[in-house]
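Of the protein chains in this complex, all but one are displayed in their positions.
Moving on to chain A:
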Amino acid sequence: MTATATTPRVPVSRDPRVSRLTRVTGSPVLRLIVKRLLMAVPIMLGVTILTFWVLSLIPGNAAEQLLGAEATPEDVALLERQLGLDQPGVVRYLEWLQGAVTGDLGNSIVSRQPVSDVLADRLPVTGELVLLAFLISLVLAIPVALLAAHKPGGIMDRISMVVSTLGLSVANYVLALILVLVFAVTLGWLPAIGYVPLEDGLWANLEAMILPSAAIGFPLFCFYTRFLRGDLVDQMQQEEYVTTARAKGVGSWSVLIKHAFRNSSFGLITVVGLNLGALIGGTVIIEQIFALPGIGQMLLQAINTRDFVVVQAAVVIFALVAVVANLVVDLLYAVLDPRIRYGSR
């Protein structure tokens, strides 16, 4: 009997995720990063041009907003000239772009503050909100999905199904109001609105952030629970490696956690990454409700005052986050999934 050493190596790339990286030769990770960053350029251009154009369609400009309703047309015209708003849109956009590519996002038209300073103040607030929302949703979703998937159709599965259906059908601003009503107004456990910076104490900061993060995190929790539960059940019922594990004598919980969850986690990472873009959008309304001085609140105010420089900054940040999130998901895959990690040798 000849040894199998002579058997030709059969590359396995049934998994569609594999081909993405294995097709490129050389250092796949580096290639991926460069490719994504290059792809980001047209995305950024498109998004900012679109924003600029849409803003120009809204009646009124920053000069009118600044001077108020009583201002004379002469005053408005003067201020427009001072602010450079009398220039054609294309010129203004190109000027802004010229600054932006060199890292200078300009000054707010309304407050004259450098936009980078504004962002430095506001990014941490939104960042914390998003991070806490993810934390809450994942920390709850993983164990609940595991419990539900352990016995499909069982009591835990049914409860989680009902809860997640409810959670997904309630808009997050409605949920925010319910949370405020219950935990702030009725029980008085947590403040209803307002922001406390981290410097004023971790607990005070968290107290202020719990309700808004929960309002964002709860629908996410419902979504992840559903997704993960479904994927786990699929793995458990359809995947042969699960049968192998059971045939080894591995207990049902171990099969679920050590084998199925390990494989399901890749799907979960993708979903979480893709979610990030939508999640950032959700912060706009929540920051407004809870009076949190984040990017979302900044965006709304800037739209009201027609402060296109600030609006552009917010849009650039949101788009960047989406691009980077996708990149990070793919990199995580490359690091975590052995089929990709070793696939391109």
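As a convention for this text, contacts are C-beta pairs under 8 Å (C-beta built on N, C-alpha and C of every residue); 3 or more make two chains touch, one makes a residue touch a chain; residues count from 1.
In the analysis below, contacts and distances are computed from a predicted model.
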* Structure fact -> Should one name the undisplayed chain from "GMC family oxidoreductase", "Carbon monoxide dehydrogenase", "Protein arginine kinase activator" or "Peptide/nickel transport system ATP-binding protein" using UniProt, the answer is "Peptide/nickel transport system ATP-binding protein"
* Return the single residue from A:46, A:60, A:194 or A:251 that touches the missing chain. => A:251
* Contact with the hidden chain (one of A:121, A:207 or A:239) -> A:239
* **Which of A:59, A:88 or A:338 contacts the chain that the document leaves out** => A:338
* **Contact residue for the chain not shown (choose from A:92, A:150, A:229 or A:259)** => A:259
* Which chain A residues would touch the chain omitted from the figure, given the whole complex? -> 1-5, 7-12, 14-15, 237, 239-241, 243-251, 258-259, 262-263, 337-339, 342-343
